[in-house]
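All protein chains of the complex are present and in place, except for one that has been dropped.
And then subunit A:
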Amino acid sequence: MAMAAVLRREGRRLTQPINALHSSLNSQDQAPHGARSISTQIVRNRMKSVKNIQKITKAMKMVAASKLRAVQSRTENSRGLWQPFTALLGDNPSVDVKKSVVVTISSDKGLCGGINSTSVKISRALQKLNSGPDKETKYVILGEKAKAQLVRDSKKDIELSLTELQKNPLNYTQVSVLADDILKNVEYDALRIVFNKFQSVVQFLPTVSTVLSPEVIEREAESGGQLGELDSYEIEGGETKSEILQNLSEFQFSCVMYNAVLENACSEQGARMSAMDSSSRNAGEMLDRLTLTYNRTRQASITTELIEIISGASALEG
């Protein structure tokens, strides 16, 4: 990500003058002999870098806005994929199972507000809720950012991590291959997918979708409750119920994942847009303040010089 690198470089350039400014303010008394007034060079440099940062954040906001438009329509279309599954199999976040797998979805890139921390927080809470003496909860992580956060305190529980999802535009084939890989590599009774559901450009709801394994679906259906209606469906063809349920839950997982990945990508772009918007505004405010200081200092030094000249001239006359 070239932009982030540029931004970092600018940031470094920005911190340097701040230190230089401090030291120059502290060492005013020890200014070299012959120096007439405080140099405005440092403030000028700083104004330049703030201006550059503002340009970059503005550009990043534009990029995020155009990416958001592309991904938003696909996200809204993909919502139709999981709704029939929820109608049929229900969404049981409170189901009590032995092996839970928390699938945390985050972004690969930063500078997008708090959406990654939110999904990590929710994942940790889910892990705490679902761990007990004979229960275990593992993590499957999508994206670099959640990996970096979860590695710190629960690296023993990480089972899989997947990155570089968004190199090509997101599509169903990719997400289904990914879902397939997750299914093959983890043992689970319930998969809990944590993502940020896109509500509007400034609003994201942290969301948990639960996908149960076929055995758990059958168990829940037999014990009645929310899945009790499942028995009233007729099954066509020669397949048994457990085969159908296995196919269904696999397909449900890949559809829910597709929607979750898209929703999270959409939230990421939205969050980046608003983050970049506020940082451009902050840079503007900072620039205004710096310009004011700069002009004031400049004027003061001009005034001082004028007074010196005039008083010198009047001394000669008098």
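Rule of thumb we're sticking to: a residue touches a chain if its C-beta (ideal position, glycine included) is under 8 Å from a C-beta of that chain, and two chains touch if they have at least 3 such contacts; residues count from 1.
The rule is simple: contacts and distances are computed from a predicted model.
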- Task: Write down which listed name, "ATP synthase subunit epsilon, mitochondrial", "UDP-N-acetylglucosamine transferase subunit ALG13", "Putative tyrosine-protein phosphatase OCA1" or "Rabenosyn-5", is the UniProt protein name of the chain that is not shown.
- Result: "ATP synthase subunit epsilon, mitochondrial"
- Which residue of A:Met62, A:Leu88, A:Val177 or A:Ala313 touches the chain not shown here: A:Val177
- Filtering A:Ile122, A:Leu165, A:Ala190 or A:Leu227 for touch with the omitted chain leaves A:Leu165
- Give the residue, chosen from A:Gln41, A:Ser66, A:Ser131 or A:Asn247, that touches the chain omitted from the document. A:Asn247
- Residue positions on subunit A contacting the omitted chain are 155-156, 158-165, 167-169, 171-174, 176-181, 183-185, 237-239, 243, 246-247, 250-251, 253-254
